[in-house]
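This structure is in structure tokens; I'll ask about it shortly.
Here the complex is missing one protein chain, while the rest keep their positions.
Coming up: chain A.
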Amino acid sequence: MLKTVDIQSLSLSRGERVLFHGLSVRLPAGEAVALTGANGAGKTSLLRAVAGFIRPDAGTITFSGGPNAGPGLDGETLEPETARRDGVHLLGHLEGLKPTRTARQEFDFQTAWLGGTGAAREAAVARLSLKPLLDLETRKLSAGQKRRLSLARLIAAPRALWLLDEPLAPLDERWRTVAAELMTAHLASGGMILAAVHDPLPVPARNLDLGGLA
């Protein structure tokens, strides 16, 4: 079980452009970090680096946890591949939905693939009121409805680290409140959140500013 993420003097670049140098941040269980910064400052790239999709130029991303982890104890360092495969959720701009498949087919696949159990899936569907949407093809869903489907995936397949890219952007007031409750519950159960945002996160979070364009 993933308990802590430790990013040490990380440098990232995209093509020729250096996004940031020597970024360090520690994310222990139960805490959230809000990434802010101008468009193109590297918020999404940082999330993707933590998810393992972008190789950093320098620095390390360490995942730790395991049975010996507890208050004040990081536990063992985990093998990054393993830690990502059972401990990381990424919610990006793209929801990964196939336009011609029904929301139910896609939700069932995504949650089963990410390790969700039957009961948790039922609960997630109820929590985000997805019942009336499930039989629609996903191309008929609005951006906000797609995002609700993705939020349901986060709670249907419990994973410790949530990497969220503008999680609230397409949601209306009502669902922003629900999303905030989900995040609060996730943190209370020892989860971690690293979120790229322009508006403040609706949960207590440390702010990490990546600044403007380098």
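Heads up, the rule we're going with is that contacts are C-beta pairs under 8 Å (C-beta built on N, C-alpha and C of every residue); 3 or more make two chains touch, one makes a residue touch a chain; residues count from 1.
Going forward, contacts and distances are computed from a predicted model.
A.B. asks: What is the missing chain called in its UniProt entry, if the choices are "Heme exporter protein B", "Quaternary amine transport ATP-binding protein", "Branched-chain amino acid ABC transporter permease" or "3-oxoadipate CoA-transferase alpha subunit"?
C.D. replies: "Heme exporter protein B"
A.B. asks: Determine which one of A:Lys98, A:Arg174 or A:His198 touches the chain that has been left out.
C.D. replies: Selected residue, touching the omitted chain: A:Lys98.
A.B. asks: Who touches the missing chain here, A:Lys3, A:Lys43 or A:Arg84?
C.D. replies: Only one listed residue reaches the unshown chain, and that is A:Arg84.
A.B. asks: Can you list where chain A touches the absent chain?
C.D. replies: 48, 51-55, 81, 84-86, 88-90, 92-101, 105, 109-110, 112-115
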